[in-house]
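The complex appears here without one of its protein chains, the remainder shown in place.
Right after this comes chain A.
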Amino acid sequence: MSRGDPEAFVDSAAGRLIRPYAVAGGRTAPNEDFHLVTYVVATGRALGDLGPDHDDILSLCDRPISVAEVSALSGLPLAVTKILLSDLLGWRAIDTRAPVPVFERARPSTDLLEKVLDALYKL
């Protein structure tokens, strides 16, 4: 099958046909505010009608939750989840906490690694 053949893309190797970016209004730009392990939480700010996808995501943010979990629990792809979260952040409907920074050519803080070890020993 040639690459120009439309049928070439509809097989098990190519995966299913989905249109996730329809949900995100056609936006595809990467978003710098959100990483997989960025934490988000709803601010409680009252907003008008957001539409079902924003509503679903905002309700997941009732408690502190990571971006990865928002994506997993909403069933939306990560890139789409980040775009919708970006909207919510713009509307001040959520607050965020960036991941713990990991610096180039630098050991993570001694205190941090000790805390991680302590927690692992207790598992």
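Heads up, the rule we're going with is that a contact is a pair of C-beta atoms (placed from the backbone, for glycine too) under 8 Å apart; a residue touches a chain by one contact, two chains touch by 3 or more; residues count from 1.
Quick note on the criterion: contacts and distances are computed from a predicted model.
Going by its UniProt record, the hidden chain of the complex is named "ATP/GTP-binding protein" among "ATP/GTP-binding protein", "Anti-sigma factor antagonist", "ABC transporter ATPase" or "Ger(X)C family spore germination protein".
Chain A residues in contact with the hidden partner, per the touch definition given at the top, are 9-10, 14-22, 26, 28-32, 35-44, 64, 66, 68-69, 71-73, 77-80, 95-97, 99-108, 110, 112-113, 115-121, 123.
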